[in-house]
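Just one protein chain is left out here, and the rest sit where they should.
Now for subunit A:
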């Protein structure tokens, strides 16, 4: 317990040159789905600064174990067993505790359990592909899964997505809401992926590549990868403008 009020400062502006632009023609679907007019900016109000909170009561015991959470009793998903873990922090380096992290991915052969995915690689009857967890007080999270396979997609004639896991993170304010993708160290498909390359800055791409983490690998059981996620930082509230008497 502590007696600090919740932080309510406005968020640092997003860096538009660090995030992908809306119009990235190498990723064909973006062409008709990219707004053409400039966004209108304003300093965040309470509706952007506040955000939903999710309690630990939301979670089932296997929600962060994709090896087991869709498997029949006594069975488990096929593929390379891995642990993915890391810290959700803000741009000031402070851990973001108590926040919901959701993740989804294809199976070991690159097939998604989704009615729209018609790739000929088979479904794994013991793998669903979704999971979620809530960060601890210091901002750490972890889950167990199998390493997803690469898969082809109809963009260029012969485009393949690198192995990746999708992440959805809430933070504490709705303006921190972020969806991104984690890639795996050493994957040669990363450099030639049109979706990765919607990001122009190589250092920004590097921030989405998780290194293999031998120290957290469980011997004779599961490899580990570490993936830290950074959300927007927020101003302190010492000198926010207020009307008299407010």
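Here is the rule we go by: contacts are C-beta pairs under 8 Å (C-beta built on N, C-alpha and C of every residue); 3 or more make two chains touch, one makes a residue touch a chain; residues count from 1.
Just so it is clear, contacts and distances are computed from a predicted model.
For the chain of the complex excluded from view, the name given in UniProt is "Protocatechuate 3,4-dioxygenase subunit alpha" [choices: "NADPH-dependent glutamate synthase", "Quinol:cytochrome c oxidoreductase quinone-binding subunit 1", "Energy-coupling factor transporter transmembrane protein EcfT" or "Protocatechuate 3,4-dioxygenase subunit alpha"]. Residue A:232 is the one among A:85, A:163 or A:232 that touches the chain not shown. The missing chain, though absent from the display, is touched by one residue of A:14, A:81, A:147 or A:226; that residue is A:14.
Residue-level contact of subunit A with the missing chain is found at 5-8, 10-16, 18-22, 24, 27, 29-37, 39-54, 58, 60, 63, 69-70, 89-93, 102-105, 112-117, 128-132, 166, 168, 172-175, 177-181, 195-196, 198-199, 201, 203-205, 207-208, 229-233, 240-243, 246.
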